[in-house]
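A single protein chain has been removed from this complex, and every other one stays in its place.
Per-chain numbering from 1; labels A and B assigned in written order.
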Amino acid sequence: MKRLPSVLLLIFFFTFTMMLPQAGAERKTDGKPDGGALNYGEYGRPATLDPITSNDMISMRVIELIFNGLVGIDEKQEIVPELAERSEISEDGRTYTFYLRQDVTWHPKEGEDPVPFMADDVIFTYNIMMHPQTITSLKVRYEFIESVTKIDDYTVEFKLKRPILNALAKFSFKIIPKHGPENPEFLSREDPFVQKPIGTGPYMLKNITADREVILVANDSYFKGRPHIDKFAARPFADQNIMSQALLFNAIDMIVLVNHRDIPQVQGDKRFVLQPYNALSYSFFGYNIRNPLLADKRVRKAFTFAVNRQEMLDSFFQGQGTIISGPFAPGSWAYNLDVQPLQYDPQKAIELLNEAGFVKGDDGIMVKDGQKLSLTLKVPIEKESEAVKRVVLAFRNYLNKIGVDIEGEFKEWLSWKEDVFLKHDFDIIFASWVFDDSADISSLFHSAEIGPWKNNFGAYSNPEVDSLIVESKLTLDHEKRRTINRKLHAIIADESPYTFLWTLTNYAAFNKKLRRVAIHPYKFFSFADDWFIPTSEQR
Amino acid sequence: MKLSSIRPVAFLISKELVIAALLLLGVSFVIFIILFLSPGDPFGVMLKGQMISGSAKAGVREALSMSSAWYSQYLSWLVNMLHGDFGTSTRTGLPVLSEVIRVGINTLYLTIGSMLVTLFLAVPIAIFSARRGMTVFNWTSTIFTYVVSALPVFWLGYIVIYISIHQFGLFPLAFGSGSQKIDWLNFMLPVFVLGIGNGTISEVVRYLREEMERVFSEDYIRTARAKGASIWKHSFKEGFLIPITEIVASKIPFILGGAVVVEQVFNWPGMGRMAWQAAQDRDYPLIMGITLLAAIIVRLGSLIQRVVHIMVNPRASQE
Partner (left out) sequence: MKRYSQYSVEVSDFSDVPFWKKASFMDLVYVSYGIFIVILVIGSYIVGAFDLLPYDPHEINLELLMAPPQSSGHFLGTDFMGRDILSRLIIGIQAYFLPGLLAIAIAIILGTCFGVLAGYWGSGFDTIITYINNLLNSFPRLVLILLMVAAFKPDIYYIMVIVGITNVPVVASLIKGKIQFLKQKYFIEAATALGLKNRVIIFKHILWHNCRSILIIQATLGMAEAILMETSLSYLGFGVQEPTPSWGNMVQAGANYLMQGKFWPSTAPALAILFTIMGFHLLGDGLNNMLERRRNK
């Protein structure tokens, strides 16, 4: 009698698919024309196209077009329902129940009927993600979930280990289909699914061409209505200068991130639109506080005073950015606008150094107890690194002016990473952090995060900061957390474990024929199903 | 063809195959040692975006069922390779063999094409200057080849692209320019740049000229000339065929190196570009695959050269 249940299930399955509303011909109701194609240029090519194993921005952007999460984030950064129609949060804040949409189908495989999206897929995705043999950067972010249960085919319940603030936003992870991966337990990069993803999103993968171009076509039965543009193509480039020329020459229609060097040229061209979007990231010089010379807060602060950030921003990035004062991304709610960035003041810097016991030696270099203030700045090599070179060279120049000797050392990327995060063999680094929406800085400055391969590479440790970070994590009140974070911001700004530099305004450049373009800060294509091309310009 | 000329060739080929196998073993071993010595590993790339702890790394190792001792890693790679399994790229998960063949073919177009460009320009110049000495025309063309091959190849590529955009209104990328059909001009430009740049053409001209001059001054050619017979016919094999195959075979590794740069400038989805990416990702299986393919191409070039040499001059096989 072992067979019967499966047969029953099959029948059930079958009738159920029949009952589903036919979503095939659904159109958007905004009256905008369908059709046209968008070719966008990427610097590099995506490694994998599934939401679990992928971890580069290029893949992320493609994935945003193919997949959906239970919830999404709209243009105002608010959480909106996506695959889940609505959600319920229990009194104690530990149980999240999601009621799934019943009109969603997975992208059909060729010649097959579309499979409906159901609760099993959500549970499957969670299990795959948390399986120890799945290699994914998402795992740590979902450790707060204790369990997930299926209530019925269209209801899922998540139990949290402890209530946390803004947990709902975290359920925006992308759902993959149960029938997708070959291996039902975990997902490795060898699974064919990672190159042939099946999602629920507005676009579905058509093919990857021989020169690694990713071709996506509109999903006619997308549950929010068919997207307007028929085809998206991600075209890989190996040289940024050539990519910009490709845009100017209409070989591609869009560049997701324009090199700041090319902004004036694109700006001057009437055929293109430059659209800013604020990335949740910032650049900084990070100090190794293990070095006794840098252990003194006054020295680090002196460095910040000595650097003319506005001049660098204006000269190198056409002023396209905001100078920051503290550890949060300025776009986020946690950023404390009351703390002003230190003004450029080399005189003050010298005074601070003198205060810390340094005096100018014969060769113009500051000396304390016979020890020269001479430091190594380690920078990773990238092929396209003009901006990095500029900032690093200018920094060196500014510090030389106040009598600090900086030895720049460029290293290959992975060996740089090993020096900084494993061996801690550096004095200063130049780097950037990119944040998700959570504005969580605990891993950057908490003293428990000092150690090999941990994010507090500079060994910054301050009991007050530690306790504030913990407190901020535990509180469930948004306003209270804001206050704590503002305090954190003020302390860290004063202690200067980093010289915080700026958040750059990113620019996407695209052909004028694209209309109603809205861009998500780091997922980019979240709203691409609303973009359209007027019929007359569809070529 | 006479049997007597086939036998040494067959012998040579079988001998070369054995040598090639040994060489490939050596190449793979050396590359593996260097990979092992270089900091960072493929796990770093797979876990990019999160800072990894030692335990997470061990987990990845386990997930990939990879032992940590380098010799057992090498041996298992070798055994798999002998069974025709080159593994999968750690970055994309795609099988190495098909990936390498895909890009290898693109690179072969580029290298063979550029080789033909080089020969097409270099051979006439070399012949004329060997036969007629340094006339004004020969001198100018020789100097021209020196000039172009002394230019940085990526700069030359940029200039060519700039000119084709601004003078001819063409965007010269064969791949990724949107046109479905491969435009011949777009295809030719990178081939042309790699053919004349990269320091190859001047060396070919010089080598061929030297060799031809030497052959033209040999006794038997002088005799032939005195008899009024065609010099060309007599000097073809030794003064033309052998030097060309020789220089071509010896330039293959350099052209493959130049392809790394040209492929990046012209967005050519080839082996050099992939090798570069793979080396930065520490994508071990892919690096090994590409190195092997490159080594095979080099060996193939030298095999052809040896075969030609022996077929032209059977005595050489006894050396």
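Throughout what follows, a residue touches a chain if its C-beta (ideal position, glycine included) is under 8 Å from a C-beta of that chain, and two chains touch if they have at least 3 such contacts.
Note that the coordinates shown come from a computational prediction; the quantities given were computed from them, not determined experimentally.
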Considering the whole complex, which of B:6, B:19, B:75 or B:229 touches the chain not shown?
B:19
Chain not shown, touching residues in chain A:
241-242, 244-245, 261-262, 265, 311-312, 315, 381-383, 385-386, 389-390, 392-394, 396-397, 408-412, 414-415
Touching residues on chain B - with respect to the absent chain
19, 22-24, 26-27, 30-31, 34-35, 37-40, 134, 139, 146-147, 150-155, 158-159, 161-162, 198-199, 202-203, 206-207, 210-211, 213-214, 217, 246-247, 250, 253-254, 256-258, 260-261, 264, 272, 275-276, 279-280, 287, 290-291, 294-295, 298-299, 302
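The criterion applied here is as follows: only the chains that are shown with their structure count from here on.
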Partner chain B, residues of chain A touching it in the complex:
39, 44, 47-48, 53, 55-56, 132-135, 137, 140, 186, 188-191, 194-195, 210-213, 235-239, 241-242, 245-246, 249, 251-252, 412-415, 417-418, 421, 443, 452-455
If you look only at chain B, which of its residues touch chain A in the complex?
38-41, 43-44, 46-54, 57, 59-60, 62-64, 88-94, 102, 158, 161, 165, 171, 173, 175-178, 263-267, 269, 273, 277, 280, 282
